[in-house]
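The complex is shown incomplete by one protein chain, all other protein chains being positioned as in the whole.
Our next item is chain A:
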Amino acid sequence: MITVELRKMFRRPRTWATIAVLNALPVLVAVLLVVTDLAPRPGEGPPFLSAVLRNGSLYPLAALAIVLPLFLPIAVAVISGDAVAGEAQAGTLRYLLARPVGRTRLLVAKLVAVLAFVVVTVVVVAAVGYLVGTTLFDAQPIGGTSVSGTSLTSEQITGRTVLAIGYVAVSMLGVAAFGLFFSTMTDSPLAATMGALAVLVTSSLLFTLDAASPIAPYLPTRYWLAFVDLFRDPIQWRDLTRGLALQGVYVGVLLAAAWANFTTKDVTS
């Protein structure tokens, strides 16, 4: 079942088109940086973008920071919103459920497919970022400087970059869970995607308001940029662990709700 869903996901041209579009923005930003040599001013622009001009091997992180606020969650919302509702809209959900597989198993298979998309997308963005960064900018093979001003070896930078890629992937699970939950609620993939995006926009907006600071620690987007903390010295684990726990709670609750809804609803299409 899981293999079937994975094959279906990665055989679709749409999946790869989405990943390609996601990579276009960081590549464009890198080209503009090289052509103009204008780094963002301190306090402005995505994290690591100004550091890239000194060390191109940091570009995977800058690329992730560029797509993280908007492009990446949109892509995840589109794919996860389509997971169940897409089948319903195409009229294939009924036939899927006619096979002797439980609805819970189908839901798990859909979830695994979405997770695979998230991981592949984040890894591809980082890999393309590395290629672009080391090609267009000066790369320092001996290592680099941490955010705290200490020296990091190239092994440390590589290890922390791998952790950052993993953290960004986990950060997207909340969006995926919202998309999947809404996808079980409606027969329209567009409505499910828009629902997940509405949650995202609401969370991002509330995060900027001082008045919303009491609920800020519970907003799904609150700890997204905490991957920067991996490059402080010593590593600041506080927000990273909170970010992982928060995504775990959202995924757990929303999957439970998706399961309660999907396993008990009447499927007619």
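The working rule: a residue touches a chain if its C-beta (ideal position, glycine included) is under 8 Å from a C-beta of that chain, and two chains touch if they have at least 3 such contacts; residues count from 1.
Definition applied: contacts and distances are computed from a predicted model.
Looking at the choices "LrgB family protein", "Sigma E regulatory protein, MucB/RseB", "ABC transporter ATP-binding protein" or "Thiol-disulfide oxidoreductase ResA", the name in the UniProt record of the chain not drawn here is "Sigma E regulatory protein, MucB/RseB".
Of the candidate positions A:R12, A:R54 or A:R94, contact with the hidden chain is made by A:R54. When you scan A:V112, A:V162 or A:A257 for touch with the missing chain, the hit is A:A257. Screening A:T3, A:T150 or A:T202 against the full complex identifies A:T150 as the residue touching the chain left out. Remark: the residues of chain A touching the chain excluded from display are 42-43, 45-48, 50-51, 54, 65, 145, 147-151, 210, 213, 225, 228, 232, 234, 236, 238, 249, 252-253, 256-257, 259-261, 263-266.
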